[in-house]
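Let me begin by handing over the structure; questions about it come next.
A single protein chain has been removed from this complex, and every other one stays in its place.
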Amino acid sequence: MSEAVIGLTRDEMAMRAALDIPDGAYVNLGIGIPEMVAAHVPAGREVIYHTENGLLGMGPSPTDDGDPELINAGKRRVTAIEGASYFHHADSFVMIRGGHIDLCVLGALQVASNGDLANWSTGGPDAIPAVGGAMDLVAGVPTIYVITQQTTRDGKPKLVEQCTYPLTGRGVVDRIYTELAVIDLSDAGFQLVELTDGIDFGYVQSRMDASLAPIAERQEDSVHAT
Amino acid sequence: MSEAVIGLTRDEMAMRAALDIPDGAYVNLGIGIPEMVAAHVPAGREVIYHTENGLLGMGPSPTDDGDPELINAGKRRVTAIEGASYFHHADSFVMIRGGHIDLCVLGALQVASNGDLANWSTGGPDAIPAVGGAMDLVAGVPTIYVITQQTTRDGKPKLVEQCTYPLTGRGVVDRIYTELAVIDLSDAGFQLVELTDGIDFGYVQSRMDASLAPIAERQEDSVHAT
Amino acid sequence: MIDKRVPTAQEAVADIFDGATVMVGGFGEAGSPIELIHALIDQGASDLTVVNNNAGSGEVGLAALIKAGRVSKMICSYPRTANSTVFPEMYRAGRIALELVPQGTLAERIRAGGAGIPAFFTATSVGTPLAEGKEHRTFGETEYVLEHGLTADFSLIKCRRADHLGNLVYNKTARNFNPIMATASRTTIVQTDEIVRLGAIDSEAVVTQGIFVDRIVTVENPALESDLVHKGMSYP
Partner (left out) sequence: MIDKRVPTAQEAVADIFDGATVMVGGFGEAGSPIELIHALIDQGASDLTVVNNNAGSGEVGLAALIKAGRVSKMICSYPRTANSTVFPEMYRAGRIALELVPQGTLAERIRAGGAGIPAFFTATSVGTPLAEGKEHRTFGETEYVLEHGLTADFSLIKCRRADHLGNLVYNKTARNFNPIMATASRTTIVQTDEIVRLGAIDSEAVVTQGIFVDRIVTVENPALESDLVHKGMSYP
């Protein structure tokens, strides 16, 4: 390790995001850290998970071998809760495109200060382009949370003035959870909501390529509502 | 009765049309005489009936009271065959609009020599307009048969040069079964295929407001195929 | 925790507001949520736009809602049925508006509304009066018209069986418009013959997924429109 770990672990980031998932929400979780959110929803809240390959009521990973035909969007084996339902792909995207899923948690390559998200391609000439359901999710789901490290492994900020990678969607991100902070997207751009214990404003700002507004006097909670 | 019955009865017209329903066809039957076609499909042929209110595999009327929630498009109680399936209205019209139903038999107010069909409204100022699934059927089903009397009750021809009633669809009719004849729609207009026993060409022509071409030397059978 | 059951039809329809668009499931009497409609009559909301394949029969259910003067506009494919006298009278008297839509286009517009599709092309109605004034376009060799997705503030749905998460199954051809209307309305209100325990509805056979449902009322022995009409009943 060339650098000491500063701020939250991946699991702690998922845990922080989970605090904001409301009781009764229908939620789609992206691949990677977002998947870990499911394990951390606070006790007493019932959340129903949708996976775009045709399952509402996705449960945790199987404790046995599972069923190779019961998988999630990341093609990993999962289980189904009591009261789950299966449906075909067009019906699954009725739920997404039609605005029926309340909230989606995704990873990111870049988020811009206007809420633009890039998370499907680095646009490299040799890259195999692959988009999956990401563009449908950001276009259809009313509330989009992003969980991401503040920078890439080689230190390049992921929260930027303008995305340089191909977009997944325009102005779609509502809130970002990083190892250092919780940051909202407001009309004025990146808006600090909460600092991780032991992290100061200046450090977060230094790990971004865009201006960060300090915590507002009176916290706007509008992005919580779905 | 002011006029003797000439030509086929309603039931005989349905019987004649049934001869042209191919084995294995998926068929939608309109309300009225078309409904009677089902009872006359020749032995050895298996035909599957679709009703647009969400049933594939419609059987005959129930011999008991039936189920008030098992009805056909005319809202009459029906039965379902073994191997029937139920589905919602959007899926039902996937079958119709998507061209999956092979053949539809409808009634008519007017058929024009270019295949235009009018069968939903007389366009009267006091008429309550009601269209149901007729426009979807003629737009989506590749082969459209019409069963109709040659004239209205007061003797006005229903086979005409041009429809005066509002259209159901343009150029959609393939074949017409009347009490006097079987008539195809060809590029040249009405084309006689077959005369009812005892009826002559001149009589059929006299009961139309458009030109009828005599039986062709070598019969084209193209409208039979689906 | 999620539990979409509400005790009475009265509570289920309480917030339907004047001027709302309400989709009402059913094809004729099959799948028609009569008890919910009657609760809506009691509730009093007016100036409603109602979407249904028909326009009711006799003087019960949807016909009674129309007769009570609560419906300013019907969107339907076939407002002319056996025993349908209320709508024709109101229509001829100029007291109710009608948007006539071919049945398949009506179904697809509702499905599109629920699916986030604002508009689509269809060949249905091309060359007829119902295509007049609509955008036409040719794809391949066929001409199509542009039709728009349809959404509603509320839908009133009837099903055979539900669980408390809102998963629904229907009875035979009573399915008809109910599942697509459930997807296309902001608030979906369901009457069910019975509520069953979670897991009692086969996950492979759920027709309407709970995500589309907001409120569920049990109506154990729902009335049949044809029975009520036959008995000459009128509501209220």
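Should a chain be cited, it is by its letter among A, B and C, assigned in written order, with residues numbered from 1 in that chain.
FYI, a contact is a pair of C-beta atoms (placed from the backbone, for glycine too) under 8 Å apart; a residue touches a chain by one contact, two chains touch by 3 or more.
The structure presented is a predicted model; accordingly, all values stated were derived computationally and were not measured.
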Among C:Ala115, C:Ala131, C:Ile157 or C:Ala184, residue touching the chain not depicted: C:Ala115
Of B:Val37, B:Ala80 or B:Leu106, the residue in touch with the unshown chain: B:Ala80
Contact footprint on subunit C, counting only the chain that is left out: 108, 112, 115-123, 137, 139-140, 142, 144, 148, 169-170, 172, 202-205, 207
On subunit A, residues whose C-beta touches the chain left out of the figure: 51-55, 67-71, 75, 80, 86-90, 92-93, 96-97, 116, 126, 128-136, 139-140, 166-170
Touching residues (missing chain, whole complex) on subunit B: 23-24, 26, 44, 46, 48, 50, 56-57, 80, 82-87, 93-101, 139-140
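Operating definition for what follows: only the chains that are shown with their structure count from here on.
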Two chains sharing the most C-beta contacts: B-C
Chain whose average C-alpha position is farthest from subunit A's own: B
Between subunit B and subunit A, distance of the C-alpha-averaged centres to the nearest whole Å: 56
Distance between chain centroids, defined by C-alpha means - subunit A, subunit C (Å): 36
Per-residue overlap in subunit C, given as positions that touch at least 2 other chains: 111
Touching two or more other chains - residue numbers and ranges from subunit B: none
